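All protein chains but one are shown in place.
On to chain A.
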Amino acid sequence: MTRFLLQRIGLMIPTIFFVSVIVFSLQQLLPGDPALTMAGDEASPALIAEIRAKYHLDDPLLVRYGKWVAGIAQGDLGISLRTQQTVVQLLTQKIPVTLELATLAMIIALTFGISMGILAAISRGGPMDYVARCIALFGISMPAFWLGILFILLFAVKWRILPASGYVPLTENPLENLRSMIMPATVLGLAVSGVIMRHTRSAMLQVLSNDYVRTARAKGLSETTVIFVHALRNAALPVITLGALEFGQLLSGTVLTETVFSMPGFGKLVVDAVFNRDYAVVQGAVLCTAVVFLLLNLFADLAYAAVNPRLRGR
């Protein structure tokens, strides 16, 4: 297990190095003088000089990369040109909103995706399988922001039962918080549930073809017991670990849903930063996302190895 852990971490280091290279290279894509572009149209020469010094723009490329990485290692992701806050401050402000949204969405996605996946697997080739697969295909093809707009049209404009946009902090008013979260979380959750349903279906089908399931059936256990006690237990594991990989899709989704529902979270921060040409914030957000994704991947792998005896011995 320790060897497996070290091996996985060893593989992660070069990956993180390449992530940092990609994120750093984004800056090189800026057309013209980056200091001028970053400072904006009506910048004073003093500000431009300050940016030039701050980002070491007069240094050679490699030196600049080294200084940038050294800064990150000390928790310095740069300063937002727009708000003058540090990027780390901005991120920690916005992440709770997105964390709540993503958690609710994941609960919806897992509940819906896993139950549809089980239904599809046990009625393989039957009408239920067909319906479930259609729903999954619809979920994968549906642009999340359009679904969000349709929800607003229906629940906020037509029936007026839910607020169209905005966010109420959980600590301020839990009920209003939930009301403002239902639509975005459902939109985001449904987008991911299609993929989870497909994973569950194939994992269940694989498990159901195992000998021990046949034995369980042969010794006279009810179908419910076979499916929920024997099969699901083994099928759920790959689904949950694969669920961790859907985190990326979930974060991509927050960029759109938070924009549609005007929620002050991580996704909205990225979009606003893109428009304000707040490049340090964009870079910080991308780097942060990638590192969290890699860590989640690592945990998923470890969790999988921890419960899978075939990997445990390695």
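Throughout what follows, a contact is a pair of C-beta atoms (placed from the backbone, for glycine too) under 8 Å apart; a residue touches a chain by one contact, two chains touch by 3 or more; residues count from 1.
Note that contacts and distances are computed from a predicted model.
Undergrad: Looking at UniProt, which of "Energy-coupling factor transport system permease protein", "Diguanylate cyclase", "Cytochrome aa3 subunit 2" or "YCII-related domain-containing protein" names the chain we cannot see?
TA: Answer from the UniProt record of the missing subunit chain: "Diguanylate cyclase".
Undergrad: Can you tell me which of A:S44, A:S141 or A:T171 touches the chain that was removed from the display?
TA: Of the listed residues, the one touching the omitted chain is A:S141.
Undergrad: Going by the contact rule already stated, which one of A:I240, A:V271 or A:L302 would touch the omitted chain in the full complex?
TA: Of all options in A:I240, A:V271 or A:L302, contact with the hidden chain holds for A:V271.
Undergrad: I need the residue numbers on chain A that touch the omitted chain, in ascending order.
TA: The missing chain touches chain A at positions 11, 14-19, 21-23, 26-27, 29-31, 137-138, 140-143, 145-146, 149-150, 152-153, 157, 164, 195, 246, 248-249, 251-252, 255-256, 259-260, 270-271, 273-275, 277, 279, 282-283, 285-286, 289-291, 293-294, 297.
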